[in-house]
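This structure is in structure tokens; I'll ask about it shortly.
Excluded from the complex is one protein chain; the other protein chains are retained at their positions.
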Amino acid sequence: MKKLLSNRNLRSQILTYGFVIAAFVVLQLVAAGGGMSSSLKGMLVPICAYVVMAISLNLTVGVLGELSLGHAGFMSVGAFMGVTAAISLQNAVPAPGLRLLIALLVGAVFAAVVGFLVGIPVLRLKGDYLAIVTLAFGQIIKSIFNNLYIGLDARGFHVSLLQDRTNLEQGGRLILGGPMGISGIQKISTFLAGVILILVCLFVIFNYVNSRTGRAVMALRDNRIAAESIGISATRHKMTAFVLSAAMAGAAGALFALNYSTVVANKFDFNTSILVLVFVVLGGLGNMFGSILAATALTILPEVLREFQDYRMLIYAVVLILVMLGTNNAKLKSLFEKLRPRRREEQS
Amino acid sequence: MGKVKSKNESPLVPVPSTSYIPQRDLDKTPILETRYLGIDFGGLTAVDDFNLTIGRTEIAGLIGPNGAGKTTVFNLITKVYQPTRGTILLDGRDTQGMNTVQISKAGIARTFQNIRLFDSLSVEDNVKLGMHNSIRYSMASGIFRLPAYWRKEQVAHERAMELLSIFDMQDMAKMQAGSLPYGAQRRLEIVRALATNPSLLLLDEPAAGMNPSETYELMENIVKIRDTFRIAVMLIEHDMSLVMGICEGICVLNFGKVIAKGTPEDIQSNPVVIEAYLGKKKEG
Partner (left out) sequence: MNFLNFLISGVSLGSVYAIIALGYTMVYGIAKMLNFAHGDVIMVGAYVCFFAISRYSLPPLLGVLLAVLLCTVLGIVIEKLAYKPLRAAPSLAVLITAIGVSYFLQNAAQLLWTSNPKVFPSFLDFGETGGIELFGGQLRVSYITIVTIAACVVIMLALTAFTGNTKMGKAMRACSEDKGAAQLMGINVNTTISVTFAIGSGLAAIAGVLLCSAYPTLVPTTGSMPGIKAFTAAVFGGIGSIPGAFLGGLLLGVIEILAKAYISTQLSDAIVFAVLIVVLLIKPTGLLGKPVNEKV
């Protein structure tokens, strides 16, 4: 029994890594064989970005146990800063792979810093009050990017708020143009990079959860008073999870944005935050594999429903409600419980 | 402090339970001393003029009728509530301005009346969490699985198993804490508290919900813990056989005030106590 459980933990991790790699290989083969529609091909990178968003939000909601309604805010920080980095380095770093890597890192670092700043007030609050403040920060970040201007010329970066006051020199380039966002982006994101990003994030999350700090965060989630009584300070440890989660969302944002030629702030609004939250809840709190499946399935679903045209979002909504009603149905749950002990017996 | 840190210390088990009760070592600085401790909630005074001294290896009992303010005293000592009045000295040091986390680091550990375990985590993880501040490695070591991680986790694992063996719970190490039977949950809470290396252990109704034989076993184990770790234990308990059986000093609380202090014999023959507490029990 003892060994089996620790094995089961490890087994589920290996299963998750394995699934991601296998899915990548299969999809690459299908694509090489020409068996993939161009619309699906175009969705591969966004799926990866949403998967990273889902597992990173699962770190906040499932592991840390706090509801965040503004996760898209961190995604947009990563997107704009990552793309800005990629555009600035267009000449200095000609290799697209390396440039993408730098962009992802820049996006992650900026999102981590913003996550830290947001975390200071947010993590002092509790429950629904905490949730509403994350929502508020999401809206604030969106408003700021909608009014932020970043230009680059020979003298360096110029930043201004509300109006374009960058006063660029001849040959300078206005990278971020307020509500116009960033356009003329070189699409350097690749499916391979997306899959590697997923694997890296999984690695970080799994190892974090099974280490001293991660354990402390879960203890705080289960029982804050008991955790403090054994000397675990709440804010410091919660912050590590929150910042990690923000950093991953930032990398996802950079990956996402570098897959399109333009990016605007309104892409990362409240609805995007909610969308990612839906992935997390459907996949199961704390269940990374579930998040991956849910993010993939629900990103593809609207595409699959395309033939229903106008009805597709309606169907999407109905599916969402029915899944929630179904998974929380007492009768189905007891059926599931009946299946469970049998499995446990098999293993012991 | 640090008594139980090193591995080559004498093994914890098997240590035969003894009925030997040491003299109150009041020649040394008491581990805990409260002076005129009190707290008000709104206009209501929950605890007032609470004076108590606990010796370094004493087993002390805090008794009193329901609602007397016993758990509130624990909450004051561990700074879950900040006292309105009075002083708490831990090993001669004023704990003014400290919070719960700092109190834990300073050497007080506790259990809760309504069990507070980390239900979704394993038994072993619950115990390891008690060592959060004594066995440390950086977050980066954890994420990138650097040598420090493997080394420290191994130490934590061995230590956790050793502590669990006090209550013979090694076999439950991988079980989910929330799925344990009630009695085992109470015991696990004590083990988790011990894992923090306390010099004072506060037990809030450790025998609640236990049958007489379990209670007897618990009594032996509390004495064993005190003898092995050389720490002070303060407990709140309604089971008089337990309190009278192992406590060297007893403090009786009623309506937030101390009405009697003394040895079990003193308390049992004190008319005020009998009236306020034991007397009632006999009648009811």
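Some notes on this structure:
In order of appearance the chains are A and B, and numbering begins at 1 in each one.
The rule is short, and it goes like this: contacts are C-beta pairs under 8 Å (C-beta built on N, C-alpha and C of every residue); 3 or more make two chains touch, one makes a residue touch a chain.
These figures come from a predicted structure and were not determined experimentally.
Among A:Ala22, A:Val159, A:Ile300 or A:Leu314, only A:Leu314 touches the chain that is left out of the view. Across A:Leu40, A:Leu101, A:Ile196 or A:Ile225, the residue that sits in touch with the chain not pictured is A:Ile225. Contact with the chain that does not appear here is found for just one residue of A:Ile144, A:Leu174 or A:Leu199, A:Ile144. Within subunit A, the residues in touch with the undisplayed chain are 61, 67, 121, 124-126, 128-129, 131-133, 135-137, 139-140, 143-144, 146-147, 162, 225, 270, 274, 277-278, 281-282, 285, 310-311, 313-314, 316-318, 320-321, 324-325, 327-330.
The rule is short, and it goes like this: only the chains that are shown with their structure count from here on.
Between the CA-based centres of subunit A and subunit B the separation comes to 43 Å, rounded to the whole angstrom.
In the complex of the two chains, the subunit B residues touching subunit A come out as 78, 80, 99-101, 104-105, 109-110, 112, 116-122, 125-126, 128-130, 132-133, 135-137, 139, 141-145, 149, 152-153, 171, 173-174, 192-193, 195-196. Subunit A meets subunit B in the complex at residues 1-2, 5-6, 203-204, 207-208, 210-216, 218-219, 222-223, 225-233, 240.
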